[in-house]
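All protein chains of the complex are present and in place, except for one that has been dropped.
For chain A:
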Amino acid sequence: MKVLDATRPGKAPAAPAPRRRAARPRIAPLVGIVLAALAAEIVPRTGLIAGDALPPLSSVLAELGRQAGDAALWEALGRTVRTWAVGLVVAVVAGVVVGVLIGLVPILRAITASTVEFLRPIPSVALIPAVILVFGTGFESGVVLIVYAGFWQVLVQVLYGVQDIDPVAHDTARSYRFSVWGRVRYVIWPTALPFVFTGIRLAASVALVLAITGELVIGTPGIGQLISVAQSSGATTEMFALVLVTGVLGVLVNTGFRYAERAVLGWHPSVRRSAGAR
């Protein structure tokens, strides 16, 4: 074919080999952790803080080891994670659906802008009394709090994301007569996805805070309630062991979502750059 002569055949370059990381950044965080652990061990032993209020790290860890063999801890953890997960899923789904709808229809955007700006800053915690009145003290109350707080985080990010559509990509989709669904699925959604992930990460941390807060304040079974019980019965070591559990949970949530983000957004400039740049 004559056409073939006209151009040089092109080959896709192979993906760049993953660059080995320098040794320093690997060690630096460890140093920080060791220093913090040392402080947590030594400060309580100096007697700066009165009595047993602040147990040294080693006894907190020992207590945590004991608790790990106890089904009660795992059950409480399961409940907390369930509240967190259910609330987060509902918040994300609602935030994405409403966000895309509002983003697609300019009139909706104009109508809702002021409402969003008013409702968004209300701290969820301020709603706890109202939520107890309406939903009682079951785990639903925690879920409602999480949905409320998480929804705004996701919604606002999705709105940013939908606005970020490249006008040329948009015109391309229009000129090739993409259906509304085709545009949402193949253009709007991928553009908004990095923003959605940011929203999910923000919502996930807020959701964890609220899951624990709800249990602490409302008394719904879960880690928060165990902490509250441990505190009122003077079991400070147990209390700190439980606090440590919530910390670990927070770290797991955050790193989990970061990995998921990297896996899904391989094409995105922010991920591309950090994978192959020098």
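Everything below uses one rule, namely that contacts are C-beta pairs under 8 Å (C-beta built on N, C-alpha and C of every residue); 3 or more make two chains touch, one makes a residue touch a chain; residues count from 1.
Note that in this section contacts and distances are computed from a predicted model.
Visitor: Write down which listed name, "Putrescine transport system permease protein PotH", "NADH-quinone oxidoreductase subunit I", "ABC transporter" or "Lactate utilization protein B", is the UniProt protein name of the chain that is not shown.
Guide: The chain we cannot see is, by its UniProt record, "ABC transporter".
Visitor: Which of A:Phe135, A:Tyr160 or A:Tyr186 sits in contact with the chain that's absent?
Guide: A:Tyr186
Visitor: Touch as defined at the start, partner being the missing chain; which of A:Thr46, A:Ser175 or A:Ser232 qualifies?
Guide: Considering all chains, including the one not shown, the answer is A:Ser175.
Visitor: Against the chain that's been left off, what residues of chain A make contact? List them.
Guide: Answer for chain A: residues 1-4, 6-13, 15, 166, 168-169, 171-172, 174-179, 182, 186-187, 190, 193, 267-269, 272 touch the chain left out.
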